[in-house]
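Supplied in structure tokens, the structure appears directly below.
Only one protein chain is missing; all other protein chains are in place.
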Amino acid sequence: MAENILTPEEIIKRGELVFKKTKLMTDNELSYCPGCGHGVAHRITMEVIEELGLEEKTIGVAPVGCSVLAYEFMNVDMQEAAHGRAPAVATGIKRVYPDKTVFTYQGDGDLAAIGTAETLHACNRGENITIIFINNGIYGMTGGQMAPTTLPGMKSSTSPYGRDINMMGHPLKITELIAMLPGTVYVTRQAVHKPGLVRKAKKAIKKAFELQQENKGTTFVEIVSNCNSGWKMTPVDANNWLDKHMLDYYPLGDLKG
Amino acid sequence: MEDVKLMKGNEAVAEAAIRAGVDAYFGYPITPQSEVIEYLMAEEPHKRTGMVVLQAESELAAINMVYGAAACGKKVMTSSSSPGISLKQEGISYIAGSELPCLIVDVVRGGPGLGTIQPSQADYFQMVKGGGHGDYRLIVLAPSTVQEMADFVELGFELAFKYRNPALILSDGVIGQMMEKVVLPPQKERLGDEEIDKRYGSWATTGKKNGRERNIITSLELKPERQEAHNLHLQAKYKEISEKEVRLEKINCENPDYLFVAYGSSARICQKAIQLAEEKGIKAGLLRPITLWPFPSKEINKLAEQVKGILVVEMSAGQMVEDVKLAVNGKVKVEHFGRFGGMVHSPDEVLEALETKIIGG
Partner (left out) sequence: MTEEIIIAGFGGQGVLSMGKILAYSGIMENKEVSWMPSYGPEMRGGTANVAVIISDERISSPILQNFDTAIILNQQSMDKFESGVKPGGLLLYDPNGIIRHPSRKDINIYTVEGAAEAAKQKSSKTFNMIILGAYLKIKPVVKMDNVLKGLKKSLPERHHHLIPMNEKAIKIGMDKVKEVNKL
């Protein structure tokens, strides 16, 4: 068997290179579960930064959550923020370095629960930053607890019988709220569980970073993603469930800009 | 000619910040320190030096803006008063853990809870002993005049950058609100981006230029062995600061029979009490810690051998007195006197406490 497997060098030599990892992703082993959308979302974000030639002027902010270690994988200058505070941290950076490119990468608990105030106010001030928001409807890092975006009836370790909206409130459509704020210039909802959607999401991220260069206001890209571990599904089932249920509540497309 | 002005302590901090070449101030209004941000907004320092001033949506946001900007190697500060500082504690712990230089000003009011807006020194525990989570220290400067409010801005930044550690000016409602003569420092230029890269490029996140490795600012280390090593590094740094950066003032300490230990506005009141004591033939001196951390334990221990008793005077139910007792280590009687909850002791009360608790007690 072994002799049939080509080394990367052999593949490249044969002119069959179909994919090359951006140099703005490190070689560190990803800490995400197999099938998780974070890896793709990381990669396309970093590809965009490389393609736009922003490597030397980019400062990213990692959140608390599964992507707390995003700085281990994203090969640009990075800061690690306290839970929910990434937009405030990014504001601090951008205000003292208005010419740098600044982005936050946050999950739903970080952005839409504990960091709601920081998120809304940074967007409302129109900070010239890009916010990448990964919404998988659950707290992955801490073991699958209910998130502000958990769907009605959806089970989690703190809603073991399903989210009861009478008791636990409604899933928060924070992206819709953000689109209402005059400080935001581009607000969109994307997904990365299918190749076509990945291409669209990358385009959206690129547009967001391009608009940041024009100092037009906050750009906000939600990526509806999966959490097969937290959802207790196989990766394939998780993607199918995402397609069937999450996108109903969180429809894809541009909300603004 | 010297630039003499009549200013509130809060205003002096703000003007000194502009003149120190501070890059950014992030704050949130709270009595009795709102004059800091009001003064800055009125002065429009972006026109004078390019300094950024931003009113955040909360103290939490403000301290995290400080985190972000400080992590870029910039000279950044915030100010608040006790309940607001309680909110900032999360960010302060992260800043200390990530070893970022910055300046925080706390104009203390009475607590607990919403408490009162009147002066107090009951934040000693939360600022000197920690307040946020984890083993960390702040360099704590305690001004007792409006002049020192101004002077400690640059001193605070100097120490903060020297040790990559947050520094704090621990003031109170008296010093913040009162006006005194102040000689302002000359205008310093803000550092240019190239200079920042030259000085702090080894750690600051300014964009990874010229093929350097990326810089990461974080306080997270999941492996306990490595987190312990980071803590040991911090402790070594704190030890060095303790040895090198103690600051204090001694008044009437040549040959006193009794000693007051007090900081900030309480030290001012003790000075008056010393005059009143003199009229009664009582020889009292004052040791005023200027740095509350590092604490002048050695000097207090030395003076403890020369006096018959020590009275610690604080606008609190007794906080710094614990550190004085540790320093004195049983050599001589140590008592505490203080009004609190927003009440300020009078010099008469302080003298009476010396007479009843130390001399007659």
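By written order: A and B. Residues from 1 in each chain.
Please note the rule applied: a residue touches a chain if its C-beta (ideal position, glycine included) is under 8 Å from a C-beta of that chain, and two chains touch if they have at least 3 such contacts.
Small disclaimer: the values here were computed from a predicted structure and weren't measured.
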| item | value |
| --- | --- |
| Omitted chain - touching chains that are shown | B |
| Of B:40, B:60 or B:344, the one touching the omitted chain in the full complex | B:344 |
| Among B:20, B:122, B:174 or B:353, the residue in touch with the chain that has been omitted | B:174 |
| Sole residue of B:19, B:268 or B:336 that reaches the chain not shown, by the stated touch rule | B:268 |
| In chain B, positions touching the absent partner | 4, 6, 31-32, 117-118, 173-174, 177-181, 265, 268-269, 271-272, 275, 344, 346-348 |
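As a working rule, only the chains that are shown with their structure count from here on.
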| item | value |
| --- | --- |
| Interfacial residue positions of chain B with respect to chain A in the complex | 23-24, 26, 52, 54, 56-58, 60-62, 64-72, 74, 76, 90-91, 94, 98, 193, 205-210, 214-220 |
| Chain A residues touching chain B - in the complex, by the definition given at the top | 55-59, 61-62, 68-69, 71, 75-82, 85, 88-93, 95-97, 100, 117-118, 121 |
